[in-house]
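This is the structure I want to talk about, given as structure tokens.
Here the complex is missing a single protein chain, while all its other protein chains stay put.
Then we have subunit A:
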Amino acid sequence: MVTLSDLPDQSRADRTPPTPLELKLRRQRRVSSAIRYVLLIVVGLIMVYPLLWLVGAAFKTNSEIFNSPWFWPARPTLEGFREGWETSTPYNFGHFFLNSMWIVIPKVIGTAISCTLVAYGFARFEFPGKKILFAILIATLLLPDVVTRIPQYLLFRELGWLDTYLPLFVPSWVAGDAFFVFMVIQFLRAIPREMEEAARVDGANTAQTLIFIVVPMLMPAIISVCLFQFMWTMNDFLGPLIYISSVEKYPVSIALKLSIDATEAFNWNAILSMTVLALIPSLVVFFLAQKSFIEGISTGGVKG
């Protein structure tokens, strides 16, 4: 049934009267399209309406939020943004966004570089212990973080890194996210080796081959790694919750949680407008790179 639309519509082409089977198939197809549209629209509304409502509510007055489920604000106001931006702390939201960047930027760069190196090693070289290491890599994909979290905390405490951003991004400099390594390996395996071999014959060493031949071809994969890491890091909550204790250093995710706790019960528009702002970076990144996202998920499989 799924592919009936793929069948060529022969009856029109050779002008013979349609057989009963063809008629049945055509009717089925039309009915099935209609049902699918209705379903898709209803479910689509459920999916998207909460987000529409959120954006609308950010521009409403508090009394309007409580009185109408309709998303469009009757008298749009920036009051919520003005109030929310100031926060209950000595810092405004811009400060917290900047803090997030101090985590995100080193983490994304470190992930891209270390994952590319490691994936190149796994996909293009034979070396002693490779099989075991690769098995470990796959096993860590399934290892729940919950079991390593406490000793990691103790380790960073020993190093004197508590209340700094180091615990949040240093692990990614040493290919800490097995998932990304795996994704790049999968991508590399699909790229033919001829170009690299030609470069080697011309006298390039492996590092030159990696930088000038492999990395340009890997760019789509590296970009999706960066995008995923960007969004996951922006969204990370538990990491900063454990490691960052001074308000001055809070990233957006923690600042947002703080603002719920600190705001009066009925001052919703201030919180909802900051919620909108917190979602904007991820949404922008997603729409800029939608295609590579969906490809990345279907090739590597992903959390979320």
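Definition applied: a contact is a pair of C-beta atoms (placed from the backbone, for glycine too) under 8 Å apart; a residue touches a chain by one contact, two chains touch by 3 or more; residues count from 1.
We adopt the following convention: contacts and distances are computed from a predicted model.
S.K.: Not counting the visible chains, the remaining one has a UniProt entry; which protein name from "Lactose transport system permease protein LacF", "NADH-quinone oxidoreductase subunit K", "3-isopropylmalate dehydratase large subunit" or "(2Fe-2S)-binding protein" does it give?
M.R.: The UniProt record for the chain left out of view names it "Lactose transport system permease protein LacF".
S.K.: Any idea which of A:R27, A:R82, A:K130 or A:R189 touches the chain not displayed?
M.R.: Selected residue, touching the omitted chain: A:K130.
S.K.: In the complete assembly, which of A:L78, A:M219 or A:L283 touches the absent chain?
M.R.: The missing chain is touched by A:L283.
S.K.: Which listed residue (A:P20, A:P151 or A:P192) would be found touching the missing chain in the intact complex?
M.R.: Candidates A:P20, A:P151 or A:P192; residue touching the omitted chain: A:P151.
S.K.: Write the list of subunit A residues that the hidden chain touches.
M.R.: 1-7, 21, 25, 28, 32-33, 36-37, 39-40, 43-44, 46-48, 50-51, 53-54, 57, 66, 68-69, 114, 117-118, 120-122, 124-130, 133, 136-137, 140, 142-155, 157, 171, 173-176, 181, 197, 200, 206, 231-232, 234-235, 237-238, 242, 253-254, 256-257, 260, 268, 271-272, 275-276, 278-279, 282-283, 286, 290, 293-294, 297-298, 301-304
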